[in-house]
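Removed: one protein chain of the complex. Kept in place: all other protein chains.
Right, chain A next:
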Amino acid sequence: MRSYLDLVEEKYLNSIGWDPEDSYSQFALNSNNVLDFNIPSHFKMHASSQTTDRTFTDHTLASSSLLTGSVSYLFSTIPFKCNPSSSIPLNCLTQCYKPVYKTAKDLKSPFASMIFGRMHFPGQQLEAMYIQGLGQISAITRWVVDPRLETPLILTSTIQSRSNKWSREFIYSTHENLFGLRALANLCSWEEKNTESRLVNWPRISPGNHDASSSSPDELSGTGESDTVSSVTSSAIPLTLSLVTNPLMGSISVAYSLQPTPLLALATRFDYNLYSYLSDLTLGCELWRTTPISLSSEISDDRRDGPISVFKVSTSLASQTAQILWEGSVHDFIVSVGLKFCYSDSSAPAQTGIEITYSV
């Protein structure tokens, strides 16, 4: 399950006219959402709220071997609305397959900024973020302060430049002085924008994704090449095919995901390493349940006729593990229950957990 503040950040990016999915980190998002979804590892509860039109809070309480928690505050210079958990569409909070409807976006607020801070207890570890828009460029600075770590302050700075055609990123992290360059090109044509039912062929390519370390003579460097083709039509099945390669590590990953019906998504991924000859096949599916029409009048307007629960399952044949997840809305709460286990070794401990989100 995604956190409420992830949703707020996504809304913020949409409000300023940036596509949150137009980033290299979101490259194989659809297949990852169906195959590598998060399983809660213990009991966790989020209480979130939009206190004003520009400020948001999130309080988290978790119970594993000891009681932990966090408080988060977020401020944005531009006002926007984020729905409470009683009316938020479930597919916004769930990691799920989303057909790619790509439209050209214009930058609305080029100089908007956002600040965010989260303090974890116990330990007083701080996570912080500052996003500053500078016209077509955006500077994102994230830092973690934890006195218990060997490096008490880790700062990561990203400078992004986006247009409808290109997304370029320069990243620097004080952790081992890593820096990287990423580029992503959208190879689709934008002629059919503003048409309701259109064919969207969205091939993307990310050549020369490069990470290098300047801190030591034995440099860590890697180049990767990734390609994605998404296709959505008004009549055919939405599908996404992605290929991610890393020549230095010798890895090749091919993923294929599709949505044969609006309530079902299937995905498969084949990973292969050229040097170690290790391979893995991962299979997964998600199944949605929607509100019966007779009950739809009792549901609040925004969630009417929308999905109310999702059941997800995935398995990896190499590690022989399976994970099962159910997420759904129970009154005003969003509940996530998960199980991850190894089916070849019954003595291996299973991971189970429950996560509850309530936002107003």
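Assume a contact is a pair of C-beta atoms (placed from the backbone, for glycine too) under 8 Å apart; a residue touches a chain by one contact, two chains touch by 3 or more; residues count from 1.
Everything that follows uses one rule, which is that contacts and distances are computed from a predicted model.
Asks: Under which of the names "Glycogen [starch] synthase", "Mediator of RNA polymerase II transcription subunit 20", "Tom7 protein" or "Proteasome subunit beta" is the non-displayed chain listed in UniProt?
Replies: UniProt protein name of the non-displayed chain: "Tom7 protein".
Asks: Could you tell which one of A:Ser25, A:Ser63 or A:Gln124 touches the chain left off the display?
Replies: Missing-chain contact among the listed residues: A:Gln124.
Asks: Check the options A:His59, A:Lys108, A:Lys165 or A:Arg289 and report the residue that touches the missing chain.
Replies: Here the residue in touch with the unshown chain is A:His59.
Asks: Tell me which of A:Leu134, A:Leu153, A:Leu248 or A:Ala318 is the one touching the absent chain.
Replies: A:Leu153
Asks: Which residue from A:Cys92, A:Ile115 or A:Ile324 sits in contact with the chain not drawn here?
Replies: A:Ile115
Asks: Using the document's contact rule, name the residues of chain A that touch the chain not shown here.
Replies: Answer for chain A: residues 47-49, 51-55, 57-59, 71, 73-75, 77, 115-117, 119, 124, 126, 128, 143, 145, 147, 152-153, 360 touch the chain left out.
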